[in-house]
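Structure provided below as structure tokens; questions to follow.
Here the complex is missing a single protein chain, while all its other protein chains stay put.
When the chains are written out, they are named A, B and C in that same order, and each has its own residue count from 1.
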Amino acid sequence: MKFLKLKKDQIEDFFDSIHSFGIVYAPVKSDGKISFRRAQNFSDVSLEYTRSQIPPKHVILPMEEPILKFREEEYFEVVDDENKVLLGVHHCDIIAFKMLDEVYLQPPKDIYYHERIKRTLIIGLSCIPDNYCFCKATNSFYTSDGFDIFLHDCGDFYFVRVATPRGLKVTENSKNLFEKVDEKDMELFVKAEKERFERVKGKNLWMIGDLIELRDENFWKIFSERCLNCGNCTLVCPTCQCFEVYDELEEDLKSGNRFRRWDSCMLRAHGLVADGHNFRERTEERLRNRLSCKLGEMRCVGCGRCTVYCPTGIDILEIVRALKE
Amino acid sequence: MKPKIGILGFTGCAGCQLMILNLEDELLDIFKRIKLVSFQMASSEMKDEKLDIAFVEGSITTEEQKKELEKIRKKSKILVAIGNCATLGGVQALSNGIKSSREMMKEVYGGEFWRLMDSKPLSEFVEVDFELFGCPIEKQEFLEMIRFLLRGFIPLKRDYPVCLECKLKDNECILLEKRICLGPLTVAGCGARCPSLGLECLGCRGVIEGEARLESAIKIFEDAGVSAEDVKKIFRIFSANYPDILEVKS
Amino acid sequence: MENEFLPRRVRIEETKMMTSLEKWFKLDAQLDFKPGQFLEISVAGAGEAPISICSWNGVEICVRKVGRVSSALHQREKGDFIGIRGPYGNGFPMKEIEGEKLILVAGGLGMAPLRSVLQYVLKNRKKYGEVTFFYGIKCLEMMLFRDELLKLMEEENVNLHIAYEIEDEEIRNLKKRFPERFHKGMVTTLFEKVKVNTESFVVVCGPPIMYKFVLKKMEELGFYKERIYMTLERRMKCGTGKCRHCVVGIGSSSKLICRDGPVFSAIDAELIRELV
Partner (left out) sequence: MRLKINPLTRVEGHGGIYVEIKGKEVKDIRFEIYEGSRFFESIIKGFKYPIVPDIMRRICAICTASHSMASIRALEDALKVDISEQTELLRDLLIHGEMIESHALHVYVLSLPDYLGFPSIVEMAEKHPKEVKGALQLKKAGNMVHVALSGREVHGMNERVGGFSKIPDERELQKILEEMKKVREFAVLAVEIFSTFDIPEFPKSENLMVAVEPEEAFGYYGNRISNSENDRWEVHKYREKLKERVVEYSRAKHVFYDERPFMVGALSRISLFGNRLRGEARELYRENEDKIDESNSLTINLAQAIELVHCVERCIELLETLISREVEKEGLPKIETFESHGIACVEAPRGTLIHSYKLDEEGRVVEADVITPTAMNAANIEKDLRISALRLMEDEELERKLQLIPRAYDPCISCATHLIVKRS
């Protein structure tokens, strides 16, 4: 790892310099809400944010995309080879990408995810946790890989960590913006990280997987009573990988596109099979399956989105507390 | 041999027939592939032939319409109910049950001039093969369905709530602002048109059959400070023929 | 970079309606696969569906008309093209079963993947001990690969027994032709009517309810759990272990049917909740 220092008043020049590495996607504030969008100029970007509603995952795994074109039964790939820069990704979202890598890059490799993540320069950014965050419990508070460059906000400068050759090329490319790191900078960096650590709730999640399996239907009924089967909790989750595939026909009825779109295990079609049988018919079964997938198989990064954006106020930490009673 | 298509309508505002005419770019291409046997709003040629596909809009409110619908069913291989009127009874179904249409007519027209009954969807009287929801229907969905049908495939059915499309557009959830949005109960397909404009979903595409969580919804809306009576009134605008939401609660 | 989602275009060599619901296809494709593996069959415009390979010599599939893709498939005739991906899934452990006795238990459409096992065993007949085949059907009209199986009955190479629910004229004649081979009742009753060796390996495929009864019956008779294998390919979508529609079980013991299966042993059924 290489350590550098970037003064805050240099951040705009740094932002302009990274455009040469690809299309820049960054957290943009639009009517009070943060979302990862293409950002041309620095004025649109807001680097002080707690969480974006839709995780940066959508830049690498678009919510809905055509994966194949077909004419009669002849199929052609539709692959995105655009170079991208993902600026302002928090620790938890970077670790979420590492979890997605374990799924999509494992043979048989998903080339759509592979081609995009390969061409994306990831620049991490320290976060401002609130009391919905529980990344301490899911061991996703701090990461030392999964990114090219990491900017830690230490007041009037960014403490910069460079982890990959590509990251190094970026810093070399705009050498004049960076300075050597001295003892004092390092202390400020550690102090900032300590403060960030205090702001996150502690919660231990040992034994959760078995507890989820041990609790019976009635337990899950209590927590799924308010659930509206709307799927929001999974659609905002950075580690959710489920997708649905469907075809669309064009005018000549012979050619068309095969689409892939985000799917949710909280919706009916997820467990539905051709002859009408549904393996997760009732809402409590779906909630239990979601908890099992996230906390049972340690595929949660504690970002709190599923609780913040649940319209009926179902709180994942409340369920964890009840599980451990 | 070109499939014979009929586009017919009963009680309603003919908005769904108009939406088909609003497919300005694709309209002529579709009509080239089919033989338009009857399209009352757009063509004076009304032949009473056998149909391969009948798109029927509007709800049934009179005996004559019921007989006419049964005639259409007999002469059509595939019958598609298009629009909220045809699939759920339309806004006019708001008068169902509360005051029988005969009473209302006496009270307002001063006499019973023609036999009227509660506004019912087509599925109340005949077997409906496919359905296009919404008030009015979505142009894209009609286009998608007619292409699947012309190719001989079973059309794609959207079996998930409006919320999925709303989140795909990165909208802020209106329910979080304690306003009654029927999105989670309503069949998707409109691309969350109203929430994307900052407005509550009125459920014009009808309830997701057997999946919508009505009891939970009432609880949530009551916590948001809205009386069950008001919830029912809004719910009935487009789903009056759906079993009474308040009974569901008990 | 090989795209796992890109189907290969193959021609349909032959088709035949086996019953009113099931259609058989012979595909012009060269694949090396193991019995019990499945393909993702693709009809452009309708979508994709996982369908098991029902043969060992050549690539054949048997499709029940039940959903969007299968209905579209039923319209395809000889000479048309469809797309295929795969083969996917672990398939049956044919190597492990070598030298042992084998019982195949099929119910309804479950016959398709087991026919692949049957053809493999017949091709390498010397490697396997006594082979018994229990096939449960509703009525004769619903029996798959009827002529092929009746020919097998004559050859006495495999002791094949049919359990049927509805008796009709034809079945009575067959009973005369093949005494002791046609039995009224559920497929589980065959275990009592026919002498079976509880040391043998068992391979099972059929509708979900069937597994419970068959497993219970075999437990009573003292079969070894680790020698009983079942294929559960009814609940998959992408076939490549990514879309998680086929997840089973809870927490650390949860599995993906398309990647970790579709063949599971009776031991797995103990550990994975609701596997069966």
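Here, a residue touches a chain if its C-beta (ideal position, glycine included) is under 8 Å from a C-beta of that chain, and two chains touch if they have at least 3 such contacts.
Treat the numbers as computed from the prediction; the structure is a model and nothing was measured.
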(message) For the full complex, can you list every visible chain touched by the one that's not shown?
(response) B
(message) For a quick check of understanding: of B:69, B:145, B:202 or B:220, which residue touches the chain that isn't displayed?
(response) B:202
(request) Would you mind spotting which of B:65, B:87 or B:186 touches the chain that isn't drawn? (result) B:65
(request) Have a look at B:12, B:121, B:184 or B:206 and name the one touching the chain we're not showing. (result) B:12
(request) For chain B, enumerate the residues touching the unshown chain of the complex. (result) 9-19, 21-22, 24-25, 27-28, 31, 36, 39-46, 58-59, 61-62, 64-65, 90-92, 94-95, 99, 101, 104-105, 108-111, 113-114, 116, 119, 135-136, 139, 193-194, 196-199, 202, 204, 233-234, 237
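Here, only the chains that are shown with their structure count from here on.
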(request) Using the touch rule from the top, work out which pair, A-B or A-C, shares more C-beta pairs. (result) A-C
(request) Just give me the whole-number Å value for how far the CA centre of chain B lies from that of chain C. (result) 43
(request) Compute the distance, rounded to whole Å, between the mean C-alpha positions of chain A and chain B. (result) 38
(message) Report the inter-centroid distance (CA atoms only) between chain A and chain C in whole Å.
(response) 40
(message) Give the residues of chain A touching no fewer than two other chains, as numbers and ranges.
(response) 246, 249, 253
(request) For chain C, jot down the residues that touch at least 2 other chains. (result) 45-46, 67
(message) Which residues of chain A touch chain C once you look at their complex with the stated criterion?
(response) 67-68, 70-75, 77, 79, 103-104, 106, 108-112, 114-115, 208-210, 212-213, 241-247, 249, 253, 256, 258, 263, 265, 270-271, 273-275, 277, 279, 288-289, 292-293, 296-297
(message) Under the stated contact criterion, what part of chain B meets chain A in this complex?
(response) 26, 29, 33, 144, 147-148, 150-151, 156, 159-161, 163-164, 167-168, 170, 172-173, 175-176, 183-185, 208, 211-213, 216-217, 219-220
(request) Mind listing the chain B positions that touch chain C in their complex? (result) 148, 151-154, 156
